[in-house]
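A single structure is presented below for examination.
Here the complex is missing one protein chain, while the rest keep their positions.
All chains are identified by letter, namely A and B, in their written order; residue positions are counted from 1 within each chain.
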Amino acid sequence: MNMSSAHKSNLGWSAVGAVCAIVLALLWAAPLLWALSTALRPELETVSADFHWLPQAWTLDAFRKTLAAGNLLRWLFNSALVALSVTVVTMAISLMAAYAFSQLRFRGKGILFALAMLAFLLPFEALLVPLFRTMNQLGMINSYAGIVLPQVVSPVVIYVFKQFFDEIPADFREAAVMDGAGPLRVLWSVYLPISGNIVWAMAIVTFIAAWNNFLWPFIIVTSTDMMTIPLGLTQTYDAFGVRYAQLMAAALLGAFPVALAYILFQKKVTQGFLAASGLK
Amino acid sequence: MQRAESSIAAATGSPRREGLPALLLLAPFLAAFILFFLVPAFETFWLSLTESSLTRTNGFVGLANYATLVQDPSFWDALGNTFYFALLTVIPLTAIGLLMAMLVNHFVRAQGWLQGVFFLPFVLPISVMTLIADWMLQPSSGVINHILGGQRPWLADPSWALPAVAIGTVWWTVGFNMLLFLAGLRNIPAEQYEAAALDGASGWTLFRHITWPALRPVTTTALILQLIASLKVFGQTYILTSGGPFNTTRVTLHYMYETAFTQSDAGYAAAIAMAFVAVVILLSLLQAWLVRYLARRDA
Partner (left out) sequence: MASVRLRGIEKRYGDNLVIKGIDLDIEDGQFVVFVGPSGCGKSTLLRMIAGLEDISSGTLELDGKVCNGVEPAKRGIAMVFQSYALYPHMTVAENMGFALKLAKVPQAEIGERVRRAADALQIGHLLERKPKALSGGQRQRVAIGRAIVRKPEVFLFDEPLSNLDAALRAQTRVELAHLHRELGSTMIYVTHDQVEAMTLGQKIVVFNGGRIEQVGTPLELYERPANLFVAGFLGSPRMNVIPVTLAGEEGDAAVVRLPDGSTAAVAAGAGRLAPGAALRLGLRPEHLRLASTGFGATVGLVEYLGDVTLVHVQVPGVDGMLAVKVYSGGPAPASGSRVALAFDPARAYLFDESGAALSSTTAHAAAL
């Protein structure tokens, strides 16, 4: 068989690429795999001078001890509650706001929208101090409401929804108006069902972001039992001391919910993150 | 057939009719927005002009905080650390992200797996990354030292602490860049490659003359987004090294945090925040401008 030089060269590149891909994939999977390997071995083995990639003695001891230590489950519960609340509230208020911006006509719409989008420019980090003071005055330090509320302001989500709503042909809204639907009805019965996919995508992304949020809970939470997973995991040194099998077990357990969400909804997560970054 | 643009229609329609439902729909967002963004934003500005603690506001001091800031070596050190961190991360993140995207794009059958492996770290909480990084970087029992040999205490070494954190960050966040580049690659029309193949181009030539130019807007976006994200670093350095050793990993936000919550100097912290915001805004505007410039130039 006679191959063109271009074809040959392409095969060459393919081989290089395959090697690259395998190497990179191994490199990227390695830390988590190593964490897993560590978590599945007895504590003594982790610090022994005799190094092994795989556990010599397989055991679920670390996981058991970690869960029994009491706080991890509490942290998982807190994270779940906070992340779900943030997601539900953010979706609700963002859908309503995006619909108003996209489909309704009212005075000052342009200014209001520009103002909301201004929040893109100002990083959350700059607001930590005054937010803390405000929460203090409202008595919401170290409370679920305190953790959740500042996180529901999401111009990104509103922007994504508004863009999407803008693309929906106006005919559907007009037909619904002719059928006698008011603005809220149109949102609920027409726009929401049509937007199913993108709403799921943004919901999952919001959930992951809320679960992983470190900075704000770090500022607002003052007691161990109110901590979310990202916070709690930093307390593990105090909880377990320097016991790496348990630390890795804790890390993996803390990562499990969001990792699962990603594996189950890979396409939606990808779609959501891309939409949030302003590309399609 | 013209349909009324909302802004045009507003001039002729009756905005009042839709004003009330609009208000109802916007109210929750507006309430949260005002309480948790607008008011704090103004308050940061205001605070930076006062001498305040975390709980009390004392006197108005004008630009005194800023004057202090400009002459504060700790601030400039922190800023320097931040930019050093950015330098260490932005280029690898962009280059590796692009490489990953091209690989994922090319090996279509393994796409789900490949993309998954590269992106999974990004969905993990920061403290998972820090726990694993800390474990791997342990001087005596850490796997890194086992591979490289030696007993170097990476996170306790002033020259290596920040680079170590940077490498961990690259592992953690490169997936996002990969996504950006993937989207960019998929937007390149297949015909361009086909035409080039007919012209006899292959491999490196294809990349240089088709892929790379087409990716310029995405690359710009990715670079600047990455830069801004790097400037916002806090968690990794706080958790892994507490800003040490010897403040070599104390980044700008960390300094701000310390000023506000350890030294209880909210006014000065606010000034740091404002300076920080100024830099971020400048970079964001630069990105927007650059992308538009490139689009016009290539049009």
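Methods note: contacts are C-beta pairs under 8 Å (C-beta built on N, C-alpha and C of every residue); 3 or more make two chains touch, one makes a residue touch a chain.
Predicted model only: the values in this text are computed from it and were never measured.
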Check: Out of A:33, A:138, A:175 or A:264, which touches the unshown chain?
Finding: A:175
Next item on the list: Determine which one of A:35, A:157, A:190 or A:227 touches the chain that has been left out.
Entry: A:190
Checklist line | Hidden partner interface residues of chain A, rising order | finding: 169, 171-172, 174-181, 185, 189-190, 193-194, 196
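Assume only the chains that are shown with their structure count from here on.
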Check: What does chain B use to touch chain A in their complex?
Finding: 3, 6-7, 9-10, 13, 15, 18-19, 21-26, 28-30, 32-33, 35-37, 39-41, 43-44, 47, 54-55, 96, 99-100, 102-103, 106-107, 110, 112-121, 123-128, 130-133, 135-136, 138, 140-141, 143, 146, 171, 176, 179-180, 183-184, 197, 200-203, 218, 221, 225, 228, 232, 234-235, 239, 253, 256-257, 260-261, 266, 269-270, 273-274, 276-277, 280-281, 284
Margin query: Under the definition above, what is the set of chain A residues touching chain B in their complex?
Written below: 5-7, 9-10, 12-14, 17-18, 20-21, 24-25, 28-29, 31-32, 34-35, 38, 46-48, 51, 92-94, 96-97, 99-101, 104-107, 109-110, 112, 116, 119-123, 125-134, 136, 149-150, 152-153, 158, 170, 182-184, 187, 208, 211-212, 214-215, 218-219, 229-234, 236, 244, 247-248, 250-252, 254-255, 258-259, 261-263, 266, 269-270, 273-274, 277-280
